[in-house]
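Input: one structure, supplied below.
In this view, the complex is presented without one of its protein chains, the others remaining in place.
Then we have chain A:
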Amino acid sequence: MSARVVIVGAGHAGISTALELREAGFTGPVVVLDQAGHDPYERPPLSKAWLAGAVSTGELAFRAREVYARRRIELRTGVRVDAIDRGSREVVTADGTRLPYDHLVLATGARPRALPVPGAGLAGVHRLHTLTDALALRAALDTARALAIVGGGFIGLEVAAAARKRGVPTTVVEAAPRLMRRVVSEPVSAFYHRLHEDAGCVVRTEAVVAELTGEDGHVTGVRLAGGATVPADMVVAGIGVTPETGLAGAAGLATGDGVLVDEALRTSDPAVFAVGDCARFPLGDAMERLESVQNAADQGRAVAAAVTGDARPYRDVPWFWTDQHGCKLQIAGIATGADEWAVVGSVQERRFTVLCWRRGALVAGESVNRPADHLALRRLIAAKASISPAAARADGFTLKDHARALAG
């Protein structure tokens, strides 16, 4: 009898795990459960091409339904898992059904943080995490007269770009001193700040929200800590997410801002893995939780390898992207703690890459409209290639040449 894999969550990580199990030659039953009622879909376009109307809702599906059947992946949507019985190795769904597993994969993702201020429950206040959220947000944009976005991270800024494209007056309110502070270097923050202002968006940094004001139950503005109010009949909160760790915690698995896993992505119970947005895993000398499609997909592949007896430490170079006002930013590596950077290319022509070093080691690179640089960087960072800041600043330096030399 072959082992049975049960996956909770049919997002990027869960579906990747299921498909990669088949790629890796796993022949046992694979069951994927998701509380959402629709077929698995892509989230990134919800704040980009789909929001701008360039991609239809039908095109968001990961795969045609038949593909799951053809790969013998049993996909059950509209099914919430309520508990894990680790003793008997079963999951318990909301209707009380018990489903046995040999390997369990938690791919439960994360949920958006709610604004922790009075007025957050008013009508006209949106978030953007699911297709349902996205449909409501897109419809509201059609009639919005003034939009305020709380949070100057990827999602908030992507929504700002789409809203400006439709001509909606837009203000971005960010508590930090600069945009996307958590994920990009200063030069890239500054570049995008200018880009948004050039597109007619008002950007307010170091602006802390005190309250959402309302009238007759509908939002009318965002009151800031200093007393000023940004008028708005529509508010989008993009202030980050909280990992879905409820199931794991209740089952006694180790958690802490994520389900804690080892470098093979196993939780404190070796029969249970966690992948994607919900997993906190060892990366370098720290524990990290990443929210990206790349991480979800690659972790799915790593778990498939582990289940089929080919466990290896998860060491893929993280990468992220965003698209705002037609300027594509691709980030390779993690710039946390970087102490030196160099700009390659031309900021003025909107094609450049910022390289980031930490204690002399190249740790990350942020490319704006330079996709080939980005691909070269992923290889260079994976190979721990040594490039000095001085070399990068020298005339005639190209990342491609370095990546080639590596492949050499």
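Just so we're on the same page, contacts are C-beta pairs under 8 Å (C-beta built on N, C-alpha and C of every residue); 3 or more make two chains touch, one makes a residue touch a chain; residues count from 1.
Here, contacts and distances are computed from a predicted model.
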Exercise for the section: Assuming one chain is omitted from the figure, identify its UniProt name from "Peptide deformylase", "DMT family transporter", "2Fe-2S ferredoxin" or "NADP-reducing hydrogenase subunit HndA". Expected result: "2Fe-2S ferredoxin"
Handout entry: Of A:114, A:271, A:372 or A:406, the residue in touch with the unshown chain
Key = A:372
Practice task
Return the single residue from A:86, A:328 or A:350 that touches the missing chain.
Solution key: A:328
Completion exercise
Considering the complete complex, of A:44, A:100 or A:389, the missing chain is touched by A:44
Practice task
Using the touch rule from the top, list residues of chain A that touch the missing partner.
Solution key: 19, 23, 42, 44-45, 59, 61-64, 67, 70-71, 293-294, 297, 321, 323, 328, 330, 369-372, 374-376, 400
